[in-house]
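Of the protein chains in this complex, all but one are displayed in their positions.
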Amino acid sequence: MKDISKEYFGNPVLKNVTLQVKPGEIHALVGENGAGKSTLMNILFGMPVIHGSGGFAGQVEINGAPVTIDAPHKAIDFGIGMVHQDFMLIPGFTVTENIKVGREISCPTLLSQIFSKELETLDLEQMAADARRALREIGLNIEEYVLVAGLPVGYKQFVEIAREIDKTGIKLLVFDEPTAVLTESEAERLLKLMELIAKKGIGIIFITHRLGEVMHYAHSVSILRDGELIMRTAVKDTSMVKIAELMIGRKTEKYVDSVPNQLESVEIALSLQDFHVDMPGEMVRGIDLDIRQGEIFGIGGLAGQGKLGIANGIMGLCRSQGKVFVWGRELNLGRLGAALASGIAFVSEDRRGIGLLLDQSIEHNLVFSAIHVQEEFLINLKLFKLYHRRKARKHALKMIELLDIRCTGPAQKAGSLSGGNQQKVCLARALTLNPKILIVSEPTRGIDIGAKKLVLEYLLELNRQQGMTIIIISSELVELRSLCHRIAIIADGKVAKILQPDAPDAEFGLAMSGS
Amino acid sequence: MPKFRELVGNNKVALLFGLLCIGAIYTAQNPLTFVAAELFTRIGRNGFMVLALLIPVLAGMGLNFGIVIGAIAAQIAVFWTVYWGFTGSEGFLLCLLLSTPIAIFFGWLVGRVFNKMKGAEMIAGLVLGYFADGLYQLFFLYVIGGLIPVHNDRLIISGGIGVKNTIDLAGNLKYSLDNVPMLQIMKIALAVLFLVTLLKAILGVMKKKPPGPRCWIGLGAAPIIYALTYIPALQTFLSSDRLLLLHAVLAALGAVIAWQLWRILYNKILRPKEYSLVRPLVWIGLAAVGFFLTNIRPLEAILLSVRIPVTTYLCIIGLCFFNAALLKTRLGQNMRTVGQSQTVANAAGINVDRTRIIAMIISTLLACWGQLIYLQNIGTFSTYGAHTQVGQYAIAALLVGGASVKKATNKEAVIGVILFHTLFIVAPQAGKELFNNAQLGEYFRVFVAYGVIAVSLAMHAWKRAVSPGPKRIKT
Partner (left out) sequence: MQTIKKIFAKISLPHIIIVVFFLSMLAAAAPLGLSVRSLIGDTLRRWAMYGILVLAMVPAIQSGIGPNFGISLGIVGGLLGATVSIEMGLTNPWVAIIVAMLIGATIASVLGILYGLLLNKVKGSEMTVSTYVGFSVIAFMNIMWLSLPFSSGTLIWPLAGMGMRNNISIIDSFGHVFNNLFSFCLLGDKTTGIFVPTGLILVFLAACLAMWLFLRSKTGIAMSAAGENPQFTRAAGISGNKMRIIGTAISTSLGAVGIIVYAQSYGFLQLYNAPLMMGFHSVAAILIGGASTKKATIANVIIGAFLFQGMLAVALPVVNKVLPESNLPDVIRIIISNGIILFALSKSKGG
């Protein structure tokens, strides 16, 4: 792939990226979330996403000859395969059927000759033989006629690989974070297999966050950052620290000018002890944290490592285990709304999914939590409590002015606002609760730079003037480093390290990749 | 023992209904010969329709409440056939010819609608059925005679507009399929065999492949068997259209033994390979036991009292084979893949929408033929009522057999038809015996039909809510 550039609606996500893989080479592709790895792969596979949004600039070449890949099946024809992170397998099918899905071997029959190829009968024996051969090739010792549903997770990944191997003329195989869901020994086995496949002359693109794996198994590595290729080098010429630094390193331009004031208070506002959260894709596996009163505490880390799970667990949105203390009082995690009742407010990362009632007015969105948690904005008629429209409207107007929410008025539907203004509405709702602790998850995701600055400045102001304890969970390190007193980096569901905002880049990079 | 438990666990619905049936038969105290005769009539009448439900289940579209639309296609054809005055097998053939394109067209439409409402096919099918019923009524009550001039006192309401409530099929289409003699079927089958082999040979020659010995055997055997039918004894036996149940059972037992012997011969002598003799011998033993059972008096009485319409039963058996054969084709495998996961199917390059439409067309067409079989057997065509309950009862029967929204097999369909209709036959009498009120039994069987669907749908939705199935792929 040469000089690949791609814009999504005027937003450049890839800038002149060149990626080369030799036959038999394991080439690692690393970078933070949003660095452009998945976009690059989507281009390679001719996914409709790319062509639906105006195509891309640059050229894809295979064996030196330029090719056009504008649909997934073309990629397959060129011998490019993918092993997915979450398996594309059908549990109710046998291993054979999964390996051969869509590529069944069939024999012509009378009807098929008259009508269409679809009426050819399946050659089950030949299919089974092929499946057996593919399984043997990767050294997986299972019967080809068992159902995939009953296989352990690690084996499923192997079945996926067998399916790709079985495709004739496979030249390039993409492994998209293959070890993310595997146990250590399974992962090791998989990586060994990867080496084996590479020895057969198949090129491999290996996408991963685990730098240890890169150092151990890859031949060469490309580092992407903000849509740019930072470096391409042989693995033996570099070090883990170097890679980590390059992954993170950027001009630490600060969004907000602030010097974190030294905290005098040592009172603990929120304390987590051996905290586990069962949030799909963001598992938290045992965390101990103490957050001091009046602190702005940052939680960072790569996507999928569990940083988002922490907030959702505390708020009772996901099942959790362990102990949470708020000013020394233990929180009843089993009860929905317990955190709200003890003065914690939450701005969710999933703005449109959890954060807002898209079809209702700004006003309704603002006061909803307060109505239910604190029985504010209600007229008490003894028998039942009726909505106090005037009071709510007054409050809404105040908040709109305070946070500069750009809208036609409090009656505008939340769904029709821009991302930044929606975020302000979410923040305003949390503030309506007058919380003592505010948890903000991904406060600046998907909003423009102006709104970003305003939101962050406002958070800082809340902390400085009202002494509010604020926890910011964000994928953007810059943001955390310009705002927080301390930053915890989460990797693999655990706290990898708690760092000062001015710690060196490499330390952050290493903590994030869990090494 | 765990195997036994598994067997019970997998078939608990069917077992439960089996017990219910036995209880109801016992209380009703109908003579068994009556129940058996009724049952075999009803299997012939309804079996085809139930089997028409299987393919949409495989394709992941759930229970096809839209088969009502197939039935409507059949009824339109029946009306015109009767109006034009065709009778007997010609009439039936004309019905087939007329209804097939209509049903294919309807099936295509239904498939299109269902593709717009993925995940809501069942409720859509139900409402679509009612909607189609409305249009059907509009057509039969006002368009026929109103816009299309039709003059026939036997069919049209005295005012000249609209079709009468019931159309008597006696003397034109009644038993037009049931009464086709075996001999004729055999002749047709032989002709088809002959032509197919010939065609294969020609296609082979065109592709420069000389016809093999199998081909010559086929070409030779057909005329020889045909000649055999002229032996007087065979000819008289075959020229009948009903087969005594006893003979059918004996023939089936004979077929089992012959097939197993052939397997032994093939696997041991013709193409020797490792082959355990236990299974075939058990089968042969079972067949022998079956043969002795036929000599037990009460059973023999039943076997001697029931005569089954051969052609209709052959159609049903043929459909079972069709369902099984379809699964072994590329198309069938695509349907299963689509049924299991549309994302995977898409990624594997299968055209999901098209596959689903094909499944609907097949199901609608089969339902249409099923309704033709039903009408020709029952002999009166209730213009505005014959199709309304078709979906309900066929689906209930399938579920009683142990099928679910996600999984259904030929076996479950057949067991379901037997159990459900046994209950239907004996329920009123059982109600009368138990509560001195036949109406109660009548209501009870309706309740069973609705209830079994409700429970099955709820259980399916419950399971689905607990396990959301394969993860969706992020885009």
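Per-chain residue numbering starts at 1, and chain names A and B are given in the order in which the chains are listed.
Just so we're on the same page, contacts are C-beta pairs under 8 Å (C-beta built on N, C-alpha and C of every residue); 3 or more make two chains touch, one makes a residue touch a chain.
Just so it is clear, the structure is predicted and the values come from calculations on it, not from any experiment.
*Asks:* One chain isn't shown here. Among A:L340, A:L366, A:L438 or A:M512, which residue touches it?
*Replies:* A:L340
*Asks:* In the whole complex, not just what's shown, which of B:I202, B:I217 or B:A454 touches the removed chain?
*Replies:* B:A454
*Asks:* Touching the absent chain: which residues on chain B qualify?
*Replies:* Looking at chain B, the ones touching the missing chain are residues 113, 116-124, 126-128, 130-131, 133-135, 137-138, 141-142, 161-162, 435-437, 439-440, 443-444, 446-447, 449-451, 453-454, 457-458, 460-462, 464-465.
*Asks:* Considering the entire assembly, which residues of chain A contact the chain that has been omitted?
*Replies:* Chain A touches the missing chain through residues 315-317, 336-338, 340-341, 346, 348, 350, 353-360, 364, 368-369, 371-373, 375, 378, 384-387.
Convention: only the chains that are shown with their structure count from here on.
*Asks:* Please work out the Cα centroid separation of chain A and chain B, and write it as a whole number of Å.
*Replies:* 50
*Asks:* Where on chain A is chain B touching in the complex?
*Replies:* 47, 49, 72-73, 76, 84, 86-93, 97, 101-104, 106, 109-110, 112-113, 117-122, 124
*Asks:* Could you pull out which chain B residues touch chain A in their complex?
*Replies:* 196, 199-200, 203, 325, 328-331, 333-334, 336-337, 340-341, 343-345, 347-350, 470-471, 473, 475
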